[in-house]
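Taken from a larger complex, these chains appear in their original positions, while the remainder are omitted.
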Amino acid sequence: MCRWIAYRGAPTYLETFVAAPAHSLIHQSLHAAEAVTGTNGDGFGVGWYADRDEPGLYRETLPAWSDENLRHLCRQIRARLFFAHVRASTGPATSRANCHPFAYGRWLFMHNGQIGGWPQMRRTVEGMIPDALYAARMGGTDSEALFLAAIAAGAEDDPVRAVTATLETVARKMRAKGVTEPLRFAAALTDGRDLYAFRWSSDDRPPTLYWSESEDRLLVASEPLDGSRERWALVPPDHALVAPAGAAPRLQPMTLRENRAA
Amino acid sequence: MCRWIAYRGAPTYLETFVAAPAHSLIHQSLHAAEAVTGTNGDGFGVGWYADRDEPGLYRETLPAWSDENLRHLCRQIRARLFFAHVRASTGPATSRANCHPFAYGRWLFMHNGQIGGWPQMRRTVEGMIPDALYAARMGGTDSEALFLAAIAAGAEDDPVRAVTATLETVARKMRAKGVTEPLRFAAALTDGRDLYAFRWSSDDRPPTLYWSESEDRLLVASEPLDGSRERWALVPPDHALVAPAGAAPRLQPMTLRENRAA
């Protein structure tokens, strides 16, 4: 169970949300409140959009709480949109390539959850990544594979449809292999302008996902950041939060063609 | 509040106590039971005596639970005496040089506790390390400074006297500087043959320290290792456990010349 936060709004220093408040992401790396595992010490990452179209990326295998570089970068880097993620591994090794967010061209992705039975499913899910995208497969996580599979499924054109279709396909393949552990997915995706967040699970226990909007900013997070004064709302299960640049965010059901497995 | 374990006995694989049992040290790195901070993720280290007189040392900045090298080494290395330590920093950075155990010649040392007001006290305590030993000062911790100061005070000849005198001197210098935070000390020291453990504090809350003896081995640890069947006893406050090679361990008071500050 990882913890993450996505921000879009007036250019702001990353430290405002990553390092500063009582329940900042760095704080959550040691003491997550709404997670099964309270410690998220298996690496971390930040991805941000400043002046360029492509995001910057800083990922490290140390726990977020002990990385002095992270504090420096969060204090210096100002972004109009950023993702930050602290990792609690569900299996794959602690390496930079396994840390979120993942970048592909202008796109960033991060994820909390897992593909049940990953060692069994990995080959199959990697098979959903076409040759042209396969060189972008750097690590061994289920999360990165889901991201590249969703890109292959058209996420650059229609993120909600592509992500939903990808989850549907993976869940079907899991059932075909007899995997009974769930597919759980609380994730964020962006091209640096539009922001998408997803809360979905193959069982009835999707990971928590909150959002908070004020006039000049949108926050999406695994759990509310205390110390900030925003009001937080839960994204309903099996819904996407769709937040195009310059328009109001809206909730959209993630409709699956098949019935869900119990 | 770090966690540590010391073992002396029949040559045994490190994994028996570091990686295997339910409350192994790796387990404690994520879930310490008797510590203020439940997470000990600021690096770790093992020091061991195998065929040579000088100890081997493996220290790393990753949390113990995510270091695959540690698992390999613990599975391969068999030692007649070893120290293992998981760190929760009280301030100094997460670097290998700040990880326990510390080695000097044939000696190993590790520590749980702290010198209160360390940023203020550091210069003074480093001043207790003579020139000849100063090149061995690699990091910035209070623990390493205490070790080298104790060596300077004669720990190679009379460990209990030297450690007690060092603590006494440091506590006096703390009072002289007006430091009100305590000096707390649960530590282990060895030359690869004799084993010494210390439980002492300048206030009435010394860190816990347990020991357990069976016919062929002696274990000393911050907290009992569950899953092992040994019975564990607390070392009394202000006492040293003295365990010469080939003789029964005994408890010995750490007598200070001065009264302790409240």
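For clarity, chains are labelled A and B in written order, and residue numbers in each chain start from 1.
Rule of thumb we're sticking to: a contact is a pair of C-beta atoms (placed from the backbone, for glycine too) under 8 Å apart; a residue touches a chain by one contact, two chains touch by 3 or more.
Here the structure is a predicted model, which is why all the values come from computation and not from measurement.
The copy number for the entire complex in this file, given 2 shown chains of one sequence, is 4.
The rule is short, and it goes like this: only the chains that are shown with their structure count from here on.
Chain copies chain A and chain B are related through a rotation whose angle, from the C-alpha fit, is 180° to the nearest 5. If you average the Cα atoms of chain A and of chain B, the two centres end up 40 Å apart. Against chain B, in their complex, chain A makes its touches with residues 30, 38-39, 41-42, 61-63, 65-66, 68, 89, 93-94.
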